[in-house]
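For reference, the structure discussed in these notes is given below.
With one protein chain withheld, the remaining protein chains of the complex are depicted in position.
The chains carry the letters A, B and C, assigned in the order they are written, with residues numbered from 1 in each.
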Amino acid sequence: MIQVTLIQIDNYGPWTVTPKPRRESDLQVLQSRLYEDLNLLFGAHKGLVFYTRFDNLIAITNGIDLLTHKRIQESIKNRYPFTVSMVIASAETAYEAQKLATKTLQEYGSAQDENRKEILDVANSLVSDGYVQIAHIDINNITGTFTDIISAYDTYLNVNKVKLLLMEELLKYNALLFFIGGDNYMSPCNGMTEEDFIKIFDKIKNKLDIELKAGIGIGETAEDAANLADIGLEKIRGKLVDKNVCFLRDDIIKLKPKKFCGLQ
Amino acid sequence: MIQVTLIQIDNYGPWTVTPKPRRESDLQVLQSRLYEDLNLLFGAHKGLVFYTRFDNLIAITNGIDLLTHKRIQESIKNRYPFTVSMVIASAETAYEAQKLATKTLQEYGSAQDENRKEILDVANSLVSDGYVQIAHIDINNITGTFTDIISAYDTYLNVNKVKLLLMEELLKYNALLFFIGGDNYMSPCNGMTEEDFIKIFDKIKNKLDIELKAGIGIGETAEDAANLADIGLEKIRGKLVDKNVCFLRDDIIKLKPKKFCGLQ
Amino acid sequence: MIQVTLIQIDNYGPWTVTPKPRRESDLQVLQSRLYEDLNLLFGAHKGLVFYTRFDNLIAITNGIDLLTHKRIQESIKNRYPFTVSMVIASAETAYEAQKLATKTLQEYGSAQDENRKEILDVANSLVSDGYVQIAHIDINNITGTFTDIISAYDTYLNVNKVKLLLMEELLKYNALLFFIGGDNYMSPCNGMTEEDFIKIFDKIKNKLDIELKAGIGIGETAEDAANLADIGLEKIRGKLVDKNVCFLRDDIIKLKPKKFCGLQ
Partner (left out) sequence: MIQVTLIQIDNYGPWTVTPKPRRESDLQVLQSRLYEDLNLLFGAHKGLVFYTRFDNLIAITNGIDLLTHKRIQESIKNRYPFTVSMVIASAETAYEAQKLATKTLQEYGSAQDENRKEILDVANSLVSDGYVQIAHIDINNITGTFTDIISAYDTYLNVNKVKLLLMEELLKYNALLFFIGGDNYMSPCNGMTEEDFIKIFDKIKNKLDIELKAGIGIGETAEDAANLADIGLEKIRGKLVDKNVCFLRDDIIKLKPKKFCGLQ
């Protein structure tokens, strides 16, 4: 089971244009700072937040209790010109969990209902004995094949094409996909296998002629999983494994250090 | 003529995994803060920065001179664990300008060349008498049709589909397109007409069944243009104009207050 | 027992002038952001950080373990152009604890030793069953008697006179004193009594003709203690108690809600 928290700024759209449209650079700073603060505050408890649409953010929060959520919600209220609502949900996959969380939040009223403020609720239950599986995906040698050769915007366009294809393919497995900068993507992907990723990467290779690789990690928290995914990616980069996907999990690493990633 | 600045973190990729992969929540905070600082610093001079890939950012900088760029570059060096390179370029369209800027930066060496640090250069020349045209695009009633009804991630997926289609269509006009949060996009689009946008929006309506609208502004700086674009969007929302695109420019507003947006 | 963490930027002085003096506004932003980040990160675990000299900060960290310190230390390294060292110590009073922590840090080398980096140590032991006592002190009606009447700088001067006198008087009890903005001071003051504060305030009244009041709280963590101190101060402001000092502790509040602060 994975635990997801949906975070939504309360009645944000109307605020941005009241009494007249607010300066765009200020809004970008404001949204960006909210994302940053949420990552610091959830990160302090080994959670991980994705900026998503900036006014609607999705966090992986296994191991983080309701009281901690409440403290974070208060901290935002204490320092921002708006408040946020949060709903926590758990499910076998991140997609199902965020769907449950959204449904519960919607039942409290519209995102633009000015009376709906600072909702904090749990859609079903918190996860006590679950796990987080995260894939850290990147583009093979983007610096050599894109960044140093074609224009910055063309590289960016390619990164977005890959992103949308990954989103569509991963959704078939109820996995989510977020862009995390550079040529990097992260996917909360509980239940998926190495083979699933290899198939998806082949498809994208055929369609866009862009090669991907992924470290996949499993851990008790988002941070643990992401750390292992990073290590997996480093193993592929260092050619310590012979394929483009490397799957690591805490217990395997602890018990059989030489046996993971398909190596014997 | 529009002036664009390409901003690139020097040798960032290797740094993120040295000596071992750094915690993802920290990297997200770091990148997000850089974006925020750049928007505050360029914004202080009426520029506007788009986060693009976070390690490669594109800014619209009409009216901002080389010395100001240098001061911003120093301010980043003084407060971050890395440095940034910047190249300024100008052209008839933002796409051409960023292409020129990228080319000049590439000539100095790879983005991952550890000897290439703090480049500051002008690809061709700064703009002295140009203008910025910006479209602020959003999705009609996203709250009612998506946010309050389907799951947060499904809404996000739709926002990304629209984004990629907009990127591809606008590129035909050498215009750029960036997501700025919520259901909002901004496009530096010098030279485009209302009709161009109407055609693109029709195409997207047919393909995705999602309706878009846009305020378009022209001004001496990115901020001026974005402000007018915002006002144009408000006019559409307030049904003060009878179509989904409203084009405003400073002089028209000043001279003929009742005649803009196609209204007589 | 109170637990104190001394946080010191490694070799900061030389960095600020290498290769030439860095812009002062940048340094102020940098130091201020470090303080802010440390308060967010320790605050996430109910600690409280005081900016002290900005390059040497003192935190009250009861309940925060070594691993959490390590994570915070890493988070700073991951996002700043410098690293920090931290030493934790515990004692009956905050003064003794910071003294022990300083001594241990000094044994590792000079604050400006370029080889001394990212020390993380415990001077004696962490506190498992201690408490934090914090006084929140402010000046009676500073808005009416200073802010709205004399110049901003003259008010500031008075606030500093009070600060230094408080520092000197509280030191006799091995309590620390920090300015926290406005007309507010916070004092980690384990072991002190209401009478101690009343005596000090009388002395300051005689010397400076400025009246002070204080809420004092006792809790398991700095946050708990500070919250109770705030509530105590509100009780004095609301004239719910008949003197200028109001001492609250968790268990008293829980058991005998009407009996605290000397009221029967």
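Quick notes on this structure:
The criterion applied here is as follows: a contact is a pair of C-beta atoms (placed from the backbone, for glycine too) under 8 Å apart; a residue touches a chain by one contact, two chains touch by 3 or more.
For clarity, every value in this text was computed on a predicted model and none was experimentally measured.
Only one of the listed residues, C:128, C:160 or C:193, touches the absent chain: C:160. Contact with the undisplayed chain is limited, among C:72, C:119 or C:176, to C:176. Panel shows subunit C; residues 6, 8, 12-13, 17, 20-21, 23-29, 31-33, 35-36, 39-40, 42-43, 47-49, 51-56, 58, 95, 98-99, 101-103, 106, 110-112, 136, 143-144, 147-157, 159-161, 163-164, 167-168, 171, 176, 180-183, 186, 223, 226-227, 230-231, 233-234 of it touch the chain omitted from the view. Contact residues of subunit B toward the unshown chain are 37, 40-41, 43-45, 71, 75.
Seen across the whole complex, the unshown chain contacts subunit A at 22-23, 26-27, 29-30, 33, 74-75, 77-81.
Just so it is clear, only the chains that are shown with their structure count from here on.
Chain centres here are means of the Cα atoms, and by that rule the chain farthest away from subunit C is B. Comparing per-chain C-alpha centres with the mean over every protein C-alpha atom, the closest match is chain A. Rounded to a whole number, the gap between the C-alpha centres of subunit A and subunit C is 36 angstrom.
The multi-chain contact residues of subunit B, meaning those touching 2 or more other chains, are 23, 26-27, 29, 33.
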